[in-house]
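First the structure, in the form of structure tokens, and then the observations on it.
A single protein chain has been omitted from the complex, and every remaining protein chain is retained in its original position.
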């Protein structure tokens, strides 16, 4: 069976970091696309690129490739992007798959869903870096990629790119609640993901906004795209199938 | 070691759907019974069969077969039934094993433990079907058997039978709280079971009513009797042993 997957990366990543998981999905017979969101390409403007451009860039990719019956997968910040895309291109989507990803309400920005100490940290970093943000390595190592060894944690960190902070502070506009979209919805919860702290977890706090959804879980951190792409690909396949 | 197991099925099921798990338990040397609860046999009256008849039918099965030292296992709605049986035939029970099953307080009905949107759905379906209820396939597929592929989800759905709704609305009478019964208690939690939503989970909301109990967990949905009977049988064996 061959399904069409579009994998939408998280903050600080590009489509290239989705390729390890994409490779496993292709081995299962699927067609997989890994576009890079506007704002994360090498020469994009990190100061001014906002959420609208980010969403539009993935929508344009889908239309340019005339993709239909899509399993649209978003990781982390990518959840903001696929939510916006699904709101606009609903007819092209078969199922939405959130991988420890943000599920916004109409009018929310990403920062509305993270703890205040992250917002404070990001505000300070952005103010010093032309509105671009990066994660400190010690947070990355223990809270984002806690399941990797130090060597992999460092190698993965070296691949990250500065992220346009405006995409975290711009509010999303949705024509209807995501739960009401006439497409399938799945949530993949990586169980040792502590990128969001325990009082404000990914699941079920954000997953339940999807209404009726399929839950798939696996062991791993927020960054299984690096630490265990084979297992994550299996979970995404179980979440994305009919 | 040979223990006596009685597996009591959930709503929409019969004893036949317990047989895959029973087979694995028998391979481990146990004696396993899978009675069908009154109301779920082919020609039973779906309109009028209530909780009292359901409980009595399993009690009568146990007495007719003169079973003792029983590991009495209930799945889902089967938790209502084993609770009633254990209250009456306490001396015949060695240990109660709830598999993502309802654990009632005296005077509660099953519907008291499910979210209002399920009650509303069931009320409407029952009103149109002579007080018998069925699950819509889309809920079954994503919230009950989320760990199966579509083919298995459909095949399992085809085996379900209309359920007598009166067994969901009749209140149970218990002589004492289940925590006070002088038998062992275990709870098997299948971790991707989202048949009950996150605000009203099986575990620990219902399991903690057992007082001192043994927790056993495994990965899987509410319908592991179909999707992974070998793994579920292992969990039930670890829950049921001394």
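Each chain carries a letter (A and B) given by its place in the written order, and its residues are counted from 1.
One rule holds in what follows: contacts are C-beta pairs under 8 Å (C-beta built on N, C-alpha and C of every residue); 3 or more make two chains touch, one makes a residue touch a chain.
Computed from a prediction, not measured in an experiment: that's the story for all the values here.
Participant: If the hidden chain were put back, which of B:128, B:200 or B:215 would touch it?
Facilitator: Of all options in B:128, B:200 or B:215, contact with the hidden chain holds for B:215.
Participant: Given that one chain is not shown, which residue among A:1, A:64 or A:150 touches it?
Facilitator: A:150
Participant: With the missing chain put back, one of A:20, A:134 or A:194 would touch it. Which one?
Facilitator: A:194
Participant: Against the chain that's been left off, what residues of subunit B make contact? List them.
Facilitator: 184-186, 203-204, 207-208, 212-217, 238, 241-242
Participant: Mind listing the subunit A residues that contact the chain we can't see here?
Facilitator: 138-139, 141-143, 146-147, 149-150, 191-192, 194, 197-199, 219
The criterion applied here is as follows: only the chains that are shown with their structure count from here on.
Participant: Indicate the whole-number Å distance between the mean C-alpha point of subunit A and the mean C-alpha point of subunit B.
Facilitator: Going by mean C-alpha positions, subunit A sits 38 Å from subunit B.
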